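Heads up: the structure comes next, in structure tokens.
Here the complex is missing a single protein chain, while all its other protein chains stay put.
Here the chain labels run A, B and C in written order, and each chain numbers its own residues starting at 1.
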Amino acid sequence: MKVGFIGVGAMGVCMGRNLLQAGHAVTVFNRSPGRAAALVSDGAVVASCIEEAAAQTVVITMLAHDAATEAVVFDSGFIAAMPADGVHLCMATISAELARRLAQTHAQAGRGYVSAPVFGRPPAAAAAQLFIIAGGEPAAVALCQPVLDAMGQRTYHVSNAPAAANVVKITGNFMLAAIIESLGEACALTRSYGIAPTQLVEILTSSIFPAPAYKIYGGIIANETFEPPGFTLRLGLKDIRLALAAADEKEIALPLASLIRDNYLKALTRGYENLDWSALALVAQEDAGLPRR
Amino acid sequence: MKVGFIGVGAMGVCMGRNLLQAGHAVTVFNRSPGRAAALVSDGAVVASCIEEAAAQTVVITMLAHDAATEAVVFDSGFIAAMPADGVHLCMATISAELARRLAQTHAQAGRGYVSAPVFGRPPAAAAAQLFIIAGGEPAAVALCQPVLDAMGQRTYHVSNAPAAANVVKITGNFMLAAIIESLGEACALTRSYGIAPTQLVEILTSSIFPAPAYKIYGGIIANETFEPPGFTLRLGLKDIRLALAAADEKEIALPLASLIRDNYLKALTRGYENLDWSALALVAQEDAGLPRR
Amino acid sequence: MKVGFIGVGAMGVCMGRNLLQAGHAVTVFNRSPGRAAALVSDGAVVASCIEEAAAQTVVITMLAHDAATEAVVFDSGFIAAMPADGVHLCMATISAELARRLAQTHAQAGRGYVSAPVFGRPPAAAAAQLFIIAGGEPAAVALCQPVLDAMGQRTYHVSNAPAAANVVKITGNFMLAAIIESLGEACALTRSYGIAPTQLVEILTSSIFPAPAYKIYGGIIANETFEPPGFTLRLGLKDIRLALAAADEKEIALPLASLIRDNYLKALTRGYENLDWSALALVAQEDAGLPRR
Partner (left out) sequence: MKVGFIGVGAMGVCMGRNLLQAGHAVTVFNRSPGRAAALVSDGAVVASCIEEAAAQTVVITMLAHDAATEAVVFDSGFIAAMPADGVHLCMATISAELARRLAQTHAQAGRGYVSAPVFGRPPAAAAAQLFIIAGGEPAAVALCQPVLDAMGQRTYHVSNAPAAANVVKITGNFMLAAIIESLGEACALTRSYGIAPTQLVEILTSSIFPAPAYKIYGGIIANETFEPPGFTLRLGLKDIRLALAAADEKEIALPLASLIRDNYLKALTRGYENLDWSALALVAQEDAGLPRR
């Protein structure tokens, strides 16, 4: 299929490569062209402008946040350049509100729109093992399916409303942040009784919490290996804000998400912006008088 | 080994049976004698009083809470009846404070004391697959090891201080409660965007949360099968209070534990005392205007 | 002075009347013209359009929220209609972010802008007893001073940055909401020990809390006279959201404000949107199993 790809970051480069290996014709655009060039040896064509990438059957955006996505879609000829049967496939973690606006705008223009954010870090992206949460009209999702299959191990089509997929994704990240917060408080409590975090994490992950999330984040937290970040604390804060914004739209309270947001803000104040988002776990320990080693 | 066993509840009956099958000589005492009788056909001797059970080489207590444990140990001839080389092996989830008091009292009397609370529900106890967190002097733990091996799949000897083992156990339950709270808020948020809890849980547990805790509690919460309880909400509240009490002794704050405690109290008010402790997840959903089905 | 007045609500009608009584020439605009007419007998001129009101030396906006203020200022000829030495005096409780945008926009157009939100309910507005928190360039504030003096008992010029005045106002409302939350929890606790809320409030306000806020809100809460609202719960939620938004801009956490926001959202779910904002106090009592009488 003819695929446009906009946003070649740490995730995007892996996803684009898998599209090419699956035989899709990929036209890449990136604001800083160097990153797009990385895919040329794999067979990608580098677009000279946003519109060229948008003119493909499916155009994927994989940009860092709402503002970048809005700039690409609304402040260019993106929509006008899309073919009549084209679908915009937004795979970034954007807000429910922006997803709804994108869906409306594309519908008014007679174009398709699918939200398909993903679970997985760069290694999973490289191995085409992402979990993909898709939201959109069945026909549009079906059109995208071969493209999604090239990048992920499984697609969950959760709703005809694109925003619902974004909410599921945001919810997953909220639940990961809850694990991190609980690990931070767990380390604070057990350290005060003489148990080292490495010992605690070894016990927990070999007994009742044998899950990747506990192993990955427990290991980072116990060893304080917050650099280089797999996902920065600032991005973690962004996603918990998205969860609270999505809840606020429906006027519902998420007290645990509020607590996590507040602790992320405290972590920012302490200078942890560019550490891994699991550095949230330092806040509870420091507040207990237990500093970094 | 000659083993006394006091407290034959849902867990204790499985643990006692495994001791007998491993060849230990078990003398059982239970306040209501019917439950003790259940182990007779497996070879147990029923004691007529607490002291008779306490007079064995290792005497296990597996009672529901601090008050029951205190009554058995301090309001009887328990300590006086223990042999000179005897060890009291307390496997219940008791407070750090009581563990410390038990350790002191036994030390003054020249007797051994080991805290060895367990992770695992009755099916794990029946299969001798418990995870055991042990705290105590190495010699005392070593003496108990054959007994522990008959009941669990692995023993973690975390500290020479018995109370530290209780804190690790309490911490594990706090982290499970954090999962439950996060699932409750996750269901509230995604339900408000049209995603059914069963759908959400299926997605999460087949992608980023493939862990038993998410499958078990996610399933109960999504299907609202809170009865019969595997572990009652009142016991869940007891354990989160123990976590806060252990933290308060060291004068450290656990804000997530405070939030969970408050939500457990709200759940009590709504009449959920005897539901499974995962009924905590109803609070967030009801507060969002999303009632039980 | 020639004064334009846009937004004749419960507060605005009192403020406009005081301007007229102080001898100012007032040109009034209101979306629903009936309310503007109420000031005609006092000497006001009714403008046929926004621009006519904006063409005065000082144009006051007193609208319900950010969206209404933005619509009036940005979606009309408001700014173009202002005289060269004109000042826009925004007395509504708007966000810090909008205040900053208004200040920038007016500065670029060579016009003046002052934020001057007020403390006080309609009776205080009627008696010209408002407390006014002003932010803006000294010359612009000085120009507005005779106008402000006609409406309030005292003006505090807190900063050359208009947004700072809005933040002080929002902070005051946050602190009032904190009183309300504390009264709700206080009633929950003491009711559970047999003390009636009326009794509690009588004790507190005649001893350590002899302040208007405790008397007013304590009385409403104890007697459950939430209707008619002096200030609706939805507006209370709006203001606590403004406090959190102002804090979020500076990336600081306000945990008590987060708690209050979440409880306001729960109150909405329970149908209290149009009650007085002190109905927040019902949440803690209901969560404690103590319903309305």
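To be clear about the criterion, contacts are C-beta pairs under 8 Å (C-beta built on N, C-alpha and C of every residue); 3 or more make two chains touch, one makes a residue touch a chain.
The model shown is predicted, which means the values in this text are computed figures rather than measured ones.
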Notebook entry, point to check: Where does the absent chain make contact, in terms of the chains shown?
Noted result: A, B, C
Notebook entry, point to check: Which of these touches the unseen chain: C:Ala37, C:Ala68, C:Ala109 or C:Val158?
Noted result: C:Val158
Next item on the list: For the chain that's not shown, point to the residue among C:Pro138, C:Pro212, C:Pro228 or C:Pro291 touching it.
Entry: C:Pro212
Note to self: Of the residues A:Gly77, A:Pro212 or A:Gly289, I need the one that contacts the missing chain.
What the structure shows: A:Gly289
Next item on the list: Have a look at C:Ala10, C:Ala127, C:Ala142 or C:Ile252 and name the one touching the chain we're not showing.
Entry: C:Ile252
Check: On chain A, what residues meet the omitted chain?
Finding: 266, 269, 287-289
Notebook entry, point to check: Which residues does chain C use to touch the chain missing from this display?
Noted result: 96, 119, 131, 133, 154, 156, 158-159, 161, 163-164, 167-168, 171-172, 174-176, 178-179, 181-183, 185-186, 188-190, 192-195, 199-200, 203-204, 206-214, 243, 246-247, 250, 252-257, 259, 263, 284, 287-289
Note to self: List every residue of chain B that touches the chain not included in the displayed model.
What the structure shows: 241, 248, 251-255, 258-259, 261-263, 265-266, 268-269
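The rule we apply is simple: only the chains that are shown with their structure count from here on.
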Note to self: For chain A versus chain C, which are copies of one sequence, does the interface use mostly the same residue numbers on each side, meaning over half shared, or is it different?
What the structure shows: same
Checklist line | Chain whose averaged C-alpha position falls nearest the assembly-wide average | finding: A
Item checked: Whole-Å separation of chain centres (CA-atom averages), chain A against chain B -> 37
Note to self: Using mean CA coordinates as chain centres, what's the gap between chain B and chain C in Å?
What the structure shows: 53
Check: Where does chain C touch two or more other chains at once, residue-wise?
Finding: 266, 269
